[in-house]
Every structure is written in C-alpha cells, then in structure tokens.
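A protein chain is absent from this complex, but the other protein chains hold their places.
This part shows subunit A:
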C-alpha cells in the first residue's frame, strides 16, 4: 500500500537520523537537506538509496539534485512510489 505524506516524512526522518545523526523532530517538510540538516552531497546519495528501498521507488541520479528540501523528496516519493 502506498505510503501517506506523513509516513514518508517519518520514514525520511528515520533515514536522515540514521545516516547523518540529525534528531528526527528536526526533519520537517520545509527543511533543506544541505542547509538545515547538514546532509552533504554524498550523504544525500545514501539517503536517496535508503528511501528507494523503504518506499519502493526509483530516484535516478539526475533527479537527486532537484530534491532540495524534505518536502521535495516527499512529493517525489508520493508521485513515484510503486
């Protein structure tokens, strides 16, 4: 069953916490991965791969650069999840 927006944000929060050690409560829709959450470009790749597995979605390299905020990633997953 497709994940809801809330479930995706919670899932991303878990992933970002695991990879970058950011408290889950800091991961909000309007937060920028690089500027607010200290997720650098390489950690972002790890976040993306973990999100692909968790939400059964493919996020190609060329789309990763457009995922600036948690909201961008959530929308992308909502739209493309299997």
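Annotations for the structure displayed:
The rule is simple: a residue touches a chain if its C-beta (ideal position, glycine included) is under 8 Å from a C-beta of that chain, and two chains touch if they have at least 3 such contacts; residues count from 1.
The rule is short, and it goes like this: contacts and distances are computed from a predicted model.
One chain of the assembly is not displayed; among "Energy-coupling factor transport system ATP-binding protein", "ABC transporter permease", "Beta-ketoacyl-[acyl-carrier-protein] synthase III" or "Nitrite reductase (NADH) large subunit", its UniProt protein name is "Beta-ketoacyl-[acyl-carrier-protein] synthase III". Set against the missing chain, the residues A:29, A:49 or A:78 yield one that touches it, A:49.
Checked against the full complex, the one of A:6, A:30 or A:61 touching the unshown chain is A:61.
The hidden chain makes contact, of the residues A:4, A:41 or A:66, with A:41.
Contact between subunit A and the absent chain runs through residues 40-42, 44-46, 48-49, 61, 64-65.
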